[in-house]
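Just one protein chain is left out here, and the rest sit where they should.
We just call them A and B in the order they show up, numbering each chain from 1.
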Amino acid sequence: MNRFLIPLGAFVLLAIVLAVGLKHSPEKGIIASPLIGKPAPVFTTTLLNDTSAKFDSAEFKGHWTLFNVWGTWCFACRDEHQALLDIAKRKEVRMVGLDWKDEDPTATQWLQDQGGNPFDVIATDHDGRIAVDWGVYGAPETFLVNPQGVIVHKYVGALTMEAWEREFLPRINAKS
Amino acid sequence: MLPELGHFALILAMLLAALQGFFGIAGPALGRDRWTAAVTPAVAGQFVMLATSVACLIASFVDNDFSVLYIAENSNSALPLFYRVTAMWGAHEGSLLLWVFLLGCWTVAVAIGVSRLPRRFAARVLGVLGVVSFGFLLFMLATSNPFLRLDPPAPDGRDLNPILQDPALAIHPPILYTGYVGFAVAFAFACAAMLEGRMDQMWARWTRPWTTAAWAFLSVGIALGSWWAYYELGWGGYWFWDPVENASFMPWLVGTALIHSLAVTDKRGLFKSWTLLLSILAFSLSLLGTFLVRSGVLVSVHSFAADPTKGIFILVFLCVMIGGALTLYAWRAPLLKSQAGFDLGARESFLLFNNILLVIAAATVLGGTLAPLISDSLNLGTLSVGTPYFNPTFMLSMLPLTALLSVGIHANWKRGRLSDSTRTILITLIIAVTTAVILVYGVYSNGKVLSPVAATLGVWIIISSLIDPIDRMRRKLSLPRSVVGMAVAHVGLGMFVLSVTTVESFTLERDVALGVGQQTTVGNYEFRFQGVKAIEGDNYNGVEGTVVVTRHGVPISVVYPQKRQYWVQRQVTTEASIEMHHGSNVFVALGDDLGAGKWSVRFQIRPLVNFLWLGAFIMALGGGISATDKRYRIAKEATAPVAAPGGVTAG
Partner (left out) sequence: MTRYFVTSILVCLLAASPVSYAVDTTQMPTPELQKRYLGLTHELRCMQCQNEAIADSPVSLAADLRRQVAEMLNAGKSDDDVRNYMVARYGNFILFRPPVSTKTIWVWATPGILLLIGAAVAVRITRQRAALVDQDNEPVEEDIRSS
């Protein structure tokens, strides 16, 4: 082979890599989670507006759960709020929220202002430890936990009904 | 009116670029002399149109014409005049216009410079430049038009990004782009040589001054960016191996290899195909840099707005230009053989090692920058690469290079005769080691293992580079600019290496929370915090702290670090205070208001850091001196080139 073709060959390879990179680039900011397929992190914490009661991660077992991490300071969380309310109405999963880095009264007020509470129960994470355990790096993030307590999917960004139907429902239906 | 005029001028420029490209390449290829002659008017016309377009855009900025979308996004009526002008290249669309305009400037300069070269060769060079220009103009008009209107016009603009409201960062893009774009000239010369089927090395001599000049501009551009980052970003860092920084560094590394390789090809007709390849590679990396920064493939602290559509366009353009050039290379290069020889200890050997190491360094940086992309594409999982990777791997090739420099600089062409210089080499080494040891252990302390080694290499380069010029002056021999330039450039490099060593080895840093009247000690300096006061500027307000600096109790200075918040974009910037003292930088930056009068403050003592940028500027100066050597001024070339058998028409 003409060794002078090597540069051209190397360039073709590079171009392919770049083209693939371009194709993937809308998802560029989304880092794949290493927690997929692993059991949900163990934690216990207080509930929003009911500091006497607790949420324990053992409660994930026995049913499908949508675990949504949100905060009042997060703009995109406002965008997804309506979608969460709609998904809640369909009663396909148990809705558990994690209020990340908020004061309880602010959070309660915010939920009201946004149109209601879509969650069956809201756990609080005042100091951010639980979020770190879940590998959360930017709200909102939504996890799908199966009845065995294993994380099967993660969605970064404001959730939409379309995304719910495209990415979450098939997984729920396949397993049952 | 002005925006429409500017837009129209841009369209005309694109058409003229197309004509320039067509006539420049088809004319000589088909032997049509009238077409060949049409290239120069096309060059002139394109330049006039580009200048008009730029003038219209700048004028619109100065006039605060917020009916233009680009101006509404990047300017504001409160923006000082100077920045209203420099805002023209503050974002993607405008910076592209700047790119193309600078290409136009280079093309005009080249057109004048090659007027004494064989007509058809000259036409080909300009033709290739025309093709490049056409590609960029097409890209601009299709996806990134700075003259798009906003209807209804905005009442006021969103302001120029505050971090760009700074003199150094204002001139960094024009100078940097002048460098990037300048490598297109070397590229064009190489393509012209390949199109023509030249087998001799005359094109190497003709290219040298252009390439060296481009390299010098790029050096200054990169140094400015680094210096700006140091004093503006508040971290006291000067290089972050950020993908966009790497995008400018890779062409620089290959460009350095190229100017050295051109020397060998020019002098001895060796490495011809390699030099051709490097010429293609340097500009390819410039184009690749453009792609990386504007396509959204890599996220970086300073990439432009990401947009995959733009990415696809640039990628196609890249494939056409680079793929085309490399195909030409595969076709022509096999014919460029030389029978010249050289000893192991000859100058050619050392320049060969220089080239190999620089290209390896560039490949390493490229690999590291693309590693996350590659890992992701091959489904090897996510990966990230930063300073802890780049520093050691870069040094792996650079340390040997700096060592070889101080030996190889004494080598003669072809026969080396290094044995004649053994004494000189040993003496310079001993002086270097002594100086370095005194510096590392005497003046400073707490160095790392590598510190004396790297410091020795830096000093050794400085001393070794001065031997030949001093020797010539002593012996009353001629001192041409190329010799002076070479010495100056290498001295600059030595300063740079020395400075990086001292900064990386001996920097002292401390982040402290201080209340009013409280003091902290860093190294030999004490800093007493005297509180903050509110300040207001043209388009910002903020706080200014007062810190009293003493050294062993002796008052040195009072410094006033600031934090500013710009009204329109509400962005907060840090204006660190930097003072020079005994060759070191004393760096103080305000952190956060911790309440109750306490502030977090960052202190750094950075020894000899200014030599970093000074060294880079001196390197560039050396390049500039070298490029103006009179042997590059060509008398009318009478010789016809040696053409490849069965190849394209000669002449």
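Note that in this section contacts are C-beta pairs under 8 Å (C-beta built on N, C-alpha and C of every residue); 3 or more make two chains touch, one makes a residue touch a chain.
This one's a predicted model, so the numbers in the text were calculated from it and none came from an experiment.
Touch partners of the unshown chain, restricted to the chains that are shown, please.
The chain that is not shown touches these displayed chains: A, B.
Among B:Gly6, B:Gly113, B:Pro162 or B:Gly458, which one touches the chain that has been omitted from the display?
Reading the full complex, the residue touching the unseen chain is B:Pro162.
Could you tell which one of B:Phe8, B:Trp331 or B:Trp413 touches the chain left off the display?
Result: among the candidates, B:Trp413 touches the missing chain.
Which candidate, B:Gly31, B:Gly386 or B:Gly537, sits in contact with the chain we can't see?
For the chain that is not drawn, the touching residue is B:Gly386.
Out of A:Gly9, A:Gly138 or A:Pro170, which touches the unshown chain?
Only one of A:Gly9, A:Gly138 or A:Pro170 touches the chain omitted from view, namely A:Gly138.
For a quick check of understanding: of A:Leu22, A:Leu66, A:Val93 or A:Val156, which residue touches the chain that isn't displayed?
A:Val156
What chain A residues would touch the chain not displayed?
Counting over the whole complex, chain A touches the hidden chain at residues 26, 29-35, 74-76, 79-80, 101, 127-129, 131-139, 156-158, 160, 162-163.
Since one chain isn't shown, list which residues of chain B touch it in the complete complex.
Touch set of chain B with respect to the missing chain: 162-163, 232-235, 240, 242-243, 263, 267-268, 270, 299-302, 339-344, 348-349, 352-353, 356-357, 359-360, 363-364, 367-368, 371-372, 375, 380-389, 393, 396-397, 412-415, 468, 478, 480, 482-483, 485-486, 511-513, 571-574, 589, 591-592, 600-602, 626.
Heads up, the rule we're going with is that only the chains that are shown with their structure count from here on.
For chain B, which residues count as touching chain A in their complex?
Per the stated touch rule, the residues are 273, 277, 280-281, 284, 291, 295-297, 299, 306, 308, 311-312, 315, 318-319, 322-323, 326-327, 329-330, 333-334, 370, 373-374, 376-377, 381-382.
What residues of chain A sit close enough to touch chain B in their complex?
Counting only chain A, the residues touching chain B are 2, 4-5, 7-8, 11-12, 15, 17-22, 24-26, 28-29, 31-32.
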